[in-house]
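As you look at this complex, bear in mind that one protein chain is not there, while each of the others sits in place.
By written order: A and B. Residues from 1 in each chain.
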Amino acid sequence: MVYEFRYLAPKSKAKLCAMLLEHAQDGKLLAGGTDLLPNIRNGVFRLKYVIDLKQLPGAASLKYSQQDGLILGPAVTINDVLRNRTARRLYPVLCDCAHELASHQIRNRATVAGNVANASPCSDMAPALLCLGATAVIRSATGQRTIPFTQFFAGVKKTVMLPGEFLEHIIIPPAASPAAGRYLKLKRIAGHDLGIVGVLGTLQDGKRRFAVSSAAPTPVLVENVAAGDDESTVVKKVLAAVSPISDVRSSKEYREHMIGVFVQRLLQEVQ
Amino acid sequence: MFDTVKTSDLSHVGKNGHREDTIEKLTGEAMYVSDMLLPGMLHAQLKKSPHARAKIVKIDYSKAAALPGVRAIVTGDELDYRLGLYVVDKRILARGEVRHFGEAVVAVAADTAEQARAAVDAIEVEYEVLPPVLHHMDALKDDAPLVHPELGSYDYMAAAFTPKPGTNIANHTKLRKGDVDKAFAESEWIIEREYSCPSVQHVPMETHVAIVQWGKGDKVNIWSSAQSPFTVRNLFCHAFGLSHSQVRVQVPYVGGGFGGKAGIGIEPLCAVLSRKAGGRPVKFQASREEEFSLLPCRSALTYRIKTGVSATGKIVAQHMTMYWDSGAYADYAVNVTRASGFSASGPYEIPNAWLDAYTIYTNKPYGTAYRGFGHVEFHWAVERHMELVAQAIGMDPFVFRLKNALRPGSLTMTGEEITEHTGNVIKCLEEAAKAICYGNLTDEEKARQKKTGWKIGKGVAALQKAPAMPPFTATSVVLKMNEDGSVLVNLALTDYGQGTYTSVRQIVAERLGFPLEKIKVAFESDTDRDPYDWQTVASKGLLLSGNAAILAAEDLIKNAYAVAGEILHCNVCDLGHDGDKIFIKHHPKKSVSFASMAVGHALPNGNGVGGPLIGVGRYIAQGLSNLNKEDGQGNPAIDWTYGAHGIIVEVCEETGEFHVLKIASVYDVGRAIHPEIVRGQAIGGMLQGLGTAICEGYIYDQQGRLLNPSFTDNKIPTAKDLPLEIECFVVETPQVDGPYGARGVGEHSMISVAPALGNAIQKATGAEIMHMPMRFEDVWRALRHKDPIDNWITKSPIGSCRSAPEARPNG
Partner (left out) sequence: MKIKVTVNGQLYERDVLEHKTLLRFLREDLGLTGTKEGCGMGECGACTVFFNGKVMNSCMILAVEADGATIDTIEGESRGPSLTDIQKAMEKNNSVQCGFCTPGMVMSIKELLQNKAKPSIPEIKEAIEGNFCRCTGYVQIIEAVLDVTGRSKEKGELKHV
């Protein structure tokens, strides 16, 4: 980096929270750094401190229990998930999204927590966490709070986390049977690229859900699909929940069209 | 030369020899300028313009100058130099006015990059923002702001170019052949259409980088990732008024160029910083973002073509107008216009032709050479046009192409006659068509179509290109024999990955009759030590340097024979040789080894004869002429390389998504000196061509700010973007004056990939796409007859993406 900053690597959560509070204005957390470092390099973030969370005890732990489900520490990488047998067996949808994220090298480094904490509209992990009913465990110096991911995103690159808080765990609830589903991500090239739009469709215990990325200020979950809805009703419901824009990647019109097509494809494919 | 010898009779040429540079590159030992650090070296960073056009009111760098580590700060005001090869129109740093987003305004050199960056951030520049002219069609309007009001005072190469002072036209190239009006009047059909493409970045993986040390006594040392060390030296000396003996340019390994590193680049910038910093070496390495907006790109093009066709499907007349958007500086872009002008019809015979090609200034990053030198862009237009003309007159596009393709006896647009030796575009087209089973779908393809619901289509497109270079372009090669009888080859043509050195090595080994292992081509190029080469551009490298290498080998052998004759006391004409020694043909045991003569031979009594053995070869392009500026007639081409691509694509009509299932590429290379290298060029260029076809291009906002100056939003093809199947073929119609019959193919592989894809998409779905790249959305829009998304540039006055088919029976 051509911009100078200091590096802090607290070894306890208490220290981390204290540092976060102290540097609420001039510091940021570092997980895999694949979002943070490009932003520092481009001068978008002018930071005095970078606070690494990877030295926290248990930061990289990825655990499953029948009672709690899958619990991801904040340093669990995308490829940690993809390499994990339990995740592949019980949460294929999570892996489908993970597999669409960036390149292999980046997936070796980028974390799931960093992906959602970053709150980019084109987050590829958010659709899975939304459809699977995951919750965010948020910690601060004074304690912990748990909120569902449906309430986690507050706007473009904004979450509900307050200064001094960080995402301590992601919990994906256990399920009697794994959700079936598929993530369709439209890209400009076949190689790694941010999505023009991404639609995840899942079916679990007879309930259909859709989550859409790159189509609104935040990733969006659509849950109001009824079993008897015909295709065009479902498409309408999904489109009603999103508000795509025109930008260098695509026009609003094409985004809307493709969301509709993807929803139709998912209705046929995900059975 | 040696074009008639059969490949089977050759020992090295035509075989896949080892590449000398590979091991160093595979182990990370190869040294690029980016890897170099010199003692006392400073790092440069730049303050760049956030505006497309603005007056520089005031620059305050007092705060920056006081920061730690800062050794030099320069602004345009103190630099009264202009740079350029063809039109001398560019300053080292903006002076008085900025002309494009990302243009360098102030340069800082400091002990560390961090210090230089901090200093740049502390510099305050006050601008008076002026309305920019962004679209090249707008720039032609009477009331358009002038990008270069002082155009009339610039130097330019008058033999080839025609700037129009008082306008934004940096050059007007004309071509007139036959009687166009009469031929149109006699045409059965007239079809007129317009095609366009945006600016594109070369994307060498190593960005531009240079280190310059301006030493005492104005001795300047330059290390640069440049394509053409001698041209850097020449232009540098001209700009600064230095003697050529004061400046030395060294080029080690270069991480890709593709034309963007031709001419002169950032060297003068580092030089003025070094001079101001008291002679400490200064390094500047462009960031990837700077590579997009500070450094040159490929020009955008709008191309209108009107074609008159006879009742039998022969083209009888063509009226062509090219509008090239050179951006803020047109130095190199004017030559792209000129070279595209004389080749503008593609490989087809046009008996009556009228062409106007304009290079137009706008307030955008500037255009330069890029692999294909305009041919990628205008072949997009021409080869889409051939498809649409054929469709309009109800003829199969492939048949239409064959009917009009150049063949022996045809005259090119500049009046050059095609001969049996020129190359065979018809064969290329036929082979490309055969390789994709053009014209119908196989049972397998039909089954696939049925299963996926995606439509399969097949398209072909032909291509041609000749080197674009001054008619007197020359090169030289020097061979030096080492003490052990091995040979070192020196040349200043650079090899930045295209493999020319490997081919030159094969040619030298072949002509000397030596084993390959005995030949080494020195990799770094150095203007102080290597013999002259004009530039590494234009796919002329192998042809000119290959010939020079043959002549150098002959010279070396001649010199060695003279010494051997003296030693062996015999007639030189009675001598023969192998890889080790020279012998008397009728007494083969009487011989003398090359090693014993290499640096001078000692006779048994101690007397010395001979001296270090060297061979010199010079080659200058033959028979080329300047083109007449009024009618464009003359002989511009040392060789024409023809080729064709065939593409199979499957398209989803509902979404515009598509996959390229197969691409078959065919080139008439004269002779493949190293088949695997030819294939590497063919595939590498094809994928670059596919990038241009499907995703690459500059996107600006209404103020002229580049919105996608990085890989985040300017994607290039990855391994996953390869077509499922790729086949490469060569036709070998030897080039009489090419080394062992070879001709250039470095650029050609990129040309006409896009129209072949466009034609295949049209065949599959009927989508008429006139603008590239063809993103999924563009295909979708074309299928719904919606206007194309026009986000490549601010609104175009005549809708550069739109084009009404004006097929009409004449009269």
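Note that contacts are C-beta pairs under 8 Å (C-beta built on N, C-alpha and C of every residue); 3 or more make two chains touch, one makes a residue touch a chain.
From a predicted model like this one, the values you see are computed outputs, not experimental measurements.
> Sort by label and list the shown chains the missing chain touches.
Contacts of the unshown chain, counting the full complex: A, B.
> In the full complex, which of B:Ser274, B:Gln535, B:Gln688 or B:Asn708 touches the chain missing from this view?
B:Gln688
> Among B:Pro296, B:Gly327 or B:Gly499, which residue is in contact with the omitted chain in the full complex?
B:Gly499
> Any idea which of B:Gly76, B:Pro132, B:Pro163 or B:Gly256 touches the chain not displayed?
Spelled out, the listed residue whose C-beta touches the missing chain is B:Gly256.
> Of B:Ser11, B:Gln246 or B:Ser287, which one is in contact with the hidden chain?
Answering carefully, the residue with contact to the hidden chain is B:Ser287.
> Of B:Glu124, B:Asp526, B:Glu676 or B:Asp701, which one is in contact with the hidden chain?
B:Glu676
> On subunit B, where is the contact patch with the chain that was removed from view?
Residues of subunit B in contact with the hidden chain: 16, 18-19, 21-32, 34-35, 37, 114, 202-207, 253-256, 258, 287-288, 427, 431, 496-499, 666, 672, 675-680, 682-688, 710-712, 716, 718-720, 722, 726-732.
> Which subunit A residues would touch the chain omitted from the figure, given the whole complex?
Residues of subunit A in touch with the missing chain: 1, 3-7, 9, 30, 32-34, 37-38, 41, 50, 52, 54, 79, 102-106, 108-109, 191-192.
One rule holds in what follows: only the chains that are shown with their structure count from here on.
> Would you mind pulling out the distance in Å between where the CA atoms of subunit A average out and where those of subunit B do?
Distance between chain centres, rounded to whole Å: 43 Å.
> With touch defined as at the start, can you tell me which subunit B residues reach subunit A in the complex?
Of all residues in subunit B, those touching subunit A are 45, 113-114, 116-117, 289, 654-655, 657, 694-695, 699, 707-708, 712-713, 715, 717-721, 775-777, 780-781, 789, 791.
> In their shared complex, at which residues does subunit A touch subunit B?
Going through subunit A, the ones touching subunit B are 2-4, 42, 186, 188-194, 246, 248-251, 254, 257-258, 261.
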